[in-house]
Structure formats: C-alpha cells, structure tokens
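Sending over a structure as structure tokens; questions will come in a sec.
Chains shown are a subset, placed as in the full complex.
As written, the chain order gives the labels A, B and C, with residue 1 at the start of each chain.
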Amino acid sequence: MTANGEPALSIQGLYKLFADDGSGLQMALEGLSKDVIQERTGAVVGLRDVNIEIVRGELFVVMGLSGCGKSTLVRCINRLIEPSVGQVWLNGREITAMREDELREARRNDLAMVFQHFGLMPHRNVLDNVALPLEVAGITKPARRERAATALELVGLGEWGGSMPNQLSGGMKQRVGLARGLAMETPVLLMDEPFSALDPVIRRDLQDELLALQEAVQKTIVFITHDLNEAVRVGDRIAIMRDGEIVQVGAPNDVVLNPADSFVREFTQDVRLHGMVTAASIMDSSEEALAGQTDDRYVVLEDAVLDELVPAGLSATQPLQVVNRAGALVGVIPLERLARAMVSDEAAVAATAEGEPAA
Amino acid sequence: MPPAATRQLLTQLLTGRLPTGAGRWWSAPLAILLVGVLFVIAYFAIADEFPFDVGRDVGHRIDVWLDWLEDNLSPLFQAIKDVIVWFLISLEDMMLWLTWPAMIGAIALTSWLLVSFRMALFSASSLLLLATFGLWESTVETLALIIVTVTLSIMIAVPMGVWASQSDRLDAILRPILDGMQTMPSFVYLVPAIAFFSLGNTPAVLATLIYAVPPAVRLTNLGIRQLPAETLEAAESFGMTRNQMLLKVKIPLAIPTIMAGVNQTTLMALSMVVIASLVGAGGLGLDVNRALGRIEPGNGFLAGLGIVFVAIIIDRVTQALTRRQQAALGSD
Amino acid sequence: GGEEEKTTVVFSDLNWTSSEIQVRAAAYIVEHGLGYPTELVAGDTVSLFQGLINGDTQVTMEIWPAQQPWIDELEDPDTIALLGDSLDENWEGWVIPQYVKDANPGLVSVSDLPEYMDLFVTADSRGKARFIDCVPGWACEQVNGNKVVAYGLEDVLELVKPGSGAALFEDLESTYARGEAWLGYMWGPTKPTATLDLYRLEEPEWSEDCWNGDQGCAYPTSEVRIAVFHTLLEDAPDVVEFLRAWDFSADVQVQSEIWMSDNNASPDEAAIWYLKTYPDTWSAFVSSDVAEAVLEALAEES
C-alpha cells in the first residue's frame, strides 16, 4: 500500500451473480468455477468473494480480461447493481445497508461515476449534460454552469458546450462523460475505462490532469483501465481480476515484478518496464559478488531505474556497483546481466522472481 | 371431441412450441381438469345452446344499483357537474365575447407562434371555410368542449402513464381497466350519466374523458419503459430522486411516444363529439347528428369536416406545446 | 301456393320498445300464420330507413311523422308503400311534471312560461329556462324552433338537444325521480308518459293556417304508419293485406311495455305475451284459419 490513512472504501466478501432466480449463488459460495456454474444453471458469475480496502486519497486501479467483472465491481460499489452477498463500506457507513434516500445522498455527494458507455443524455447539450448531476445535487444555476464549463475546459471541450451529444465523435463523448464525473467534485470517483476511446496525446494530458487533481484534492479513485502503462503511471495500487475474483493486489511494480501467477505475468507482459526495473531488483547481492568490488568509478544508486542504468553501463567496462542512500555497497550488476534485463523484461522479471541472477 | 384435439395439434404445429405456462407443475393437470369440466357440462347440456341464462336478472340488479347510486350520491355528482360546467361556460363566454374575426385571427396567430406559418394559413383558411358553411357557432362550441376535455385528459393521462411506468404491479392492474375504458361502449354509461348529471355537456365531457384517457396513459407508460438502460443507469448514479429522474430524464426522452399518445387522445376526444351530442352537448357533433337524422350525408360530411379541421388544429398546437415542453425540460 | 316459393320477409327491427314488440308480434303471425320465413334486421332509424328503400328490409312497422320529409325527398315515391297505421292516438307537446304544476297552479299554458322561467334555470342554462328539445334531426326539432319564435320565448328558453329518444326519456325519468322541475318536449303514448304523471302545457289550437304559417299552435295528432318495400306488394300480397289491417292500439302498446318492464322480460317474451293476452285484437287482422294456425303455434310456446 502506497497511500496512508484509514480505509475510505472497503469491500467485504462481495459476490454478484447474474441469474433470473437465486440459482447458482450457493455454488458460487461453495467455490465452483464460473464455467461450471454457467453450464449448470445458466447464471453468470459477475463477482466472487471480492475484498478490497482503499484508503483516502488512493488511486486504485482495477485491471483484468474483458468480461472479468470490472464494471460489475464498480456498479456494485454505488449499487447500480445490487450485490448478491457482501458489504461495501464508505467512510465507515455501510452502503449496502443504506436506505434509498441515504443511498441517493451518498451518490450525490460522495460517489461520482464515469461510465464505460459514456451514458450521456441525448436530449441535453454538452454543457447541460455536465451540469446535470450538479443540478441534482442542488447547486445553483450560475455555480453549476461555471463548474461544468471549467470541467469541459479541463477535458479540452470548452468550445463544445452548446453541441448535442450526437454531433460528437466517440472520444469527445467520452470526455464529456469524464468532465461530468469530475465536475461532481465528490470525494470518491469511480472511473470505468475513462480514457479508452482517447488518443495518446489527450490521454496523457488527462492522466496528468488526474494526477495533479489527485495531488491537490486527494480523492479516492477506483480506476478501471486496460492499459498497464496507464495503470502503472497513475495507480497507487493495482488489482488484477479474473473471472470475478481478485487474483492479486499490490503496488504497480509489485504486480509487474512479482506476478502472483502465470495469468498476471501474461497480463503484465506488455508493460514498458524500463521505468520500473530498479538496480536493486536486478543486482547480484551475493557475498562473492560484493567481495571482489573495489573500483568505485561505476556506482549507481539502488533505486536507479533501467533507463538510468544503461547509459552508465555503456560507458563502464566492469560491473556496476550498487549503493544505498547511505553510500553502502549493497550489490553489483554485471554488464551482461544488465544487457539481458534490457532485451528481455520478462527475463528480468523472472530473475527477480526467482531471486537469483538471470542465467 | 375430435375437433378440439385436432385444434390442439394444429395450434402446436402452427406455433411450433409447447405451452409457455408448462413450467408450473400444476398447470397441465389443471388444464386437463378444466377442459374435462367443460366437456362434462357440454355432455349434459344440449351441445349448441348454453344451459342457463341469468343475464336479465343480473342486468336488472345493476339497474337497481344504479338507481341507488343516483339517490345517494347526487351531491357528489352535482359538485363534479358544477366544476365542469363552470370551465365550459367561462371558456365559451370568452370565445363568444371575441367576435369571429378576432377568434380566427387569434387561432391563426397561436398556430403561427407555436407551430409554423403554414399551420397558421391552414388554421385561418379552414376556420373561414367552416364559417362560410354556416358552422361557425358550432365550431366554437366544439372547440370549447374539446379544449376542456383534452386538457383534462392530458392532465389525468400523462401522470397516470408515468405512474404506471414506475410499477409493474400497477401496470398489470391498470391494463385491463384501460382496455375496459376504451371498449366499454360509451352508450352504456351515457344513459346512467344522464341520470346523474342531466342532459348537457357534463355527461359528454365525462364520457369523452373515459374514452380518450387510455391511449395517452398507455403510450406514456410505453415510452418511459422502453428507454435505454444505459442512459437511465447514468442518471441513477447521480442520486436523482424518482421525480428528478422522471422530469429531467425519462419524460423528456419519452416525449416522442408521449406525443403520439397525446395525439391519439386528442383525436379520440374529437371522435366522441357525435356521441357527446347524443346526451345533449352542442356543436359540430350535434350538426352531424342532425344532418344524419335528416338523411343529409352531405351536410353531415361538412360538419364532420369541421371536426377534422378542429382536430388537426388542436393536435398540431398540442404537439408543438409538448415539444416545447421537452425543450424546456432538456435544457438546464 | 308451394311453401318453398314464399320469400323471406325481412322486418326492420328498430331499437325502441314499442317497435320491438310489435315487430315480433307481427313477424310471429307472418311466420306461423301466413307461412313466410321471417328475419329481423336491427339498426337505428336512419340506417333502417336507408335499408328499407334499398330493399334490404321489406317491412318497417313504425314510420313516424318525423320521417315524412325523407319520404317526400325520395326520387321514386313508389319505392315504398305506406300501409295502415301502426300506433294510434299519438300526441306531441310540451310537458312538465304534474307536481310542478301543482306547486305552481298559475303555470297553465306556454304563454305563462316567461313568468315561471326561474323554476327551470340550471347552472348551464345561461339564466334561461332549460327546455329539453326534441331529438335533433326529427321534424319536431324544427317545429319546436318555430314555436319558440312564434311564442316569443327566445329569451326565455335555452334549448337542450337530447341525442336520442332514450336520452330524452332518461333525463325526464331521473329528474322526475328526484322531484325536480322539468320542462320539455314529449310524445305519447310511451312508457314514460304512461307511468309518470305529466301535465301538458296548453297551446293555441292546431289549425291548417297556423301549421303552414309560424307554427305557433299545438301539434296535430300524428300518425305512425307501416311501410313496405314495393316488391312485397307482389311477392306477398297476403302479408300486405295483414299489415294493412294491423293496429297496435295505444292501450295495448303501453300495457305491453309496462308488462315487459315489470317482468324484466325480453321483447320476444313481450310479443308472445301480447299475442296470448289479446287474441281477439289481432285475430281481427287475419282470416280465421290463419288465426287458428297462430294459436296452435302459441300453444307450444312455454
């Protein structure tokens, strides 16, 4: 866990079954597999025994294969879908036990959501779409219009307030949905693939905006994405889901460098590791290796990343020496090991996972 | 009996399906029982004549009950009557206080402001045409009657449709009632209505309401029910109350279908004016009725044309108002 | 003649009680006495008149004076033949309930109406007396209009048009039951006029001149007649003969209607009741062997 504080959002033993009747739930609780349940009862397992604690100010990323239950998870948090079993707590209040009016209040003031399908109102223009939740929350007209305009500005659609949704491109619609979620200024923000339809430039801008916002107001964000680079970039922690279950939760490099199983490894294979592989993670810290080192020309810090190590390595003729902040030697990186880490992220990962030098 | 068995086979062949209710364990035996009882009755009775007839007794008992109602609820009926009459009289007086050129001008202007210039031309020329046919006064009377009934109908029907869309239970209860309202011949309740409200506009307005309200209820209900789940889901996530959801999202999105309902209500109200004239309402319906009493289909047709013109004018104006309503609801 | 050759006689089954009873009674005699197959076709006045001149039906038992203009307008007056009277002693006039008359002894004739008009004012009558007019389209509507002018009552009476005879009866009967004041056009003999105690306002005596002038006088006694499609004259002369003789007198008519109402009976039952109760009356319209045959058939009716 990278962020500190008591849990803002806590999910306990959450199950969701899509079924016409109650069939299959018992099977799910007993732990039968999704396929078996679907075959026997026709019920689809959406979520199975999900337990998450998210602290205030944390940006929590959820990843997983298409259809693994990510959207179902965030929908269960604000109860757009009623969970079959389990509890969701928000700042010490149990959402799953709220009465209708309490839930409404919570949705207005605490929980904003950005939808994968955008969910724009076709009968309202862009500005009115963004202002709608503010209207619902009872913000005065001038105030909400200003906030909506600001949010549109933020997503680069300041000029489009007067257009109707059907006049926008896919990515523009997505940004309107995003602006709407941001304009609500709730402490918790649920974002279901908010950037999926965006080009890299706008996407990077918006990631930066999000991080800046996060820096400033410390929201609690549940962020669904398919892009591991994005996840690593913005996330404080990443959860990987499969078939409705959470298979691993951890800090980005944890997940990437220490995948819990082959599924997570495959999943994280494509990430651009160079910014994440540190000297510490590939160094040889065995006694023998440390023993032979005297030449201190090629010293690197233990948290230097691959992109910093390589230039050093290129100009070196002998293994790099890794020191901690106190200046003590903690390991060495033979150049051929560095070269291997370069060409094969996977090898590096494997090496680290196995705790010994790559062959 | 062979024909019935053949029929079952046929139906199954035709539909290619097993009974849909077959899932419940008790349905098959109960059905066999049912058919069995029918055939036993058939065996004992003469096959092509039903064994007994209690119709006239029951009918008579209803008559007695209606008399009782008349005797005991007349203050209520009087109150209803007073309200409706007050509305109608005020409206008619206002229209009569205006002379015909002012009326036509005003209607044309309204059409222009709310609908289009073409519509204004249509309103003006069709009303002038009616005036040249000597139907001006009848037209005003019908106009007043219809404005009152359509306004009342929409005020009743749209909220009712919205309400029905919110509850499957209510919808299920309402559906046969609406079917009944639309198909129970108005003649049936017109005569008791005379007993309660006397000859005149009041029973006419009530009968028209009963007949004209259902389509708008149904279509409002349908329009709201078939909205895309994704849009509603998003609206729900803002923490909208039921009312906000309806006013800000559901109703504006359902407007095209609601408008179709309002259109049907308007037309059905107008299709009742002849029947209204049977219980004492005046206007174009009376002209039709009279022309036909004299076997003058030509004159009946002219008065009928008047009804059609009034229908088109009122419909277009109502539609424009509804659209405007949508625009208002859609904007922040 | 051979039974098979006899044409089917189609009766217009008009939708009010007197006609329903006498149509069934006459048809019963035609079928069981004269041996013609019969059929009833239901509809309203206008449709059935149209049907009669098309030949869709062949016998209409009640042609009211109101329908005279339709007959006058026929291109070929021989399309239909008017036979005898079917209902007799018909009167038309303006009536009030007797209890109103009793409470206001001064209200005797139409000329007293301006003085007593406040009795009949209602919420929707615009301060005038509510006058229930005759059914729109009937000749009496026109006549009543003329009378109002002739009596100078334009500012006294607000004419309310009932859309049908049934509506007129219902308004009268329910108002009477409540004991309220009622003023309007009525005719007789009908069940309401037979069962309710009504007072007929006095009017100037009927005269040819007045009737052709402003019509400011009483209605004449009217005749309700039987009409047949012209082919029937050749195809079934004995039926035509029988219909010429037919007469459904006022007393019989009202008695039948009251019996039907009191016994909650159908018109078929009422017709049989009439045939059984008044054999002497109808036997006079047919030859004795025909009457015999009818009585035989009647004996089998339960």
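Keep this in mind: a contact is a pair of C-beta atoms (placed from the backbone, for glycine too) under 8 Å apart; a residue touches a chain by one contact, two chains touch by 3 or more.
What you are looking at is a predicted structure, and each value in this text was computed from that prediction instead of being measured.
The displayed labels stand for chain types whose copy numbers in the whole complex of this file are A x2, B x2, C x1.
The rule is short, and it goes like this: only the chains that are shown with their structure count from here on.
Here B is the chain whose Cα centre lies closest to the centre of all protein Cα atoms. Distance from the chain A centre to the chain B centre is 56 Å, each centre being the mean of its Cα atoms. Computed centre separation for the pair chain A/chain C is 90 angstrom, with centres defined by C-alpha atoms.
Shared interface positions of chain A, i.e. residues touching 2 or more other chains, are not present. Shown for chain B are the residues in touch with two or more other chains, of which there are none. Put simply, chain B touches chain A in their complex at residues 230-231, 233-241, 244, 248-249, 252-253, 326, 329-332. The part of chain C that touches chain B in the complex is made up of residues 45-46, 49-50, 69-70, 73, 122-124, 126, 132, 135-138, 141, 160-164, 166-168, 170-171, 173-175, 177-178, 264-266.
Across the interface of their complex, chain B is touched by residues 78, 80, 103-109, 111-113, 115, 117-125, 127-128, 131-133, 135-137, 141, 144-145, 184 of chain A.
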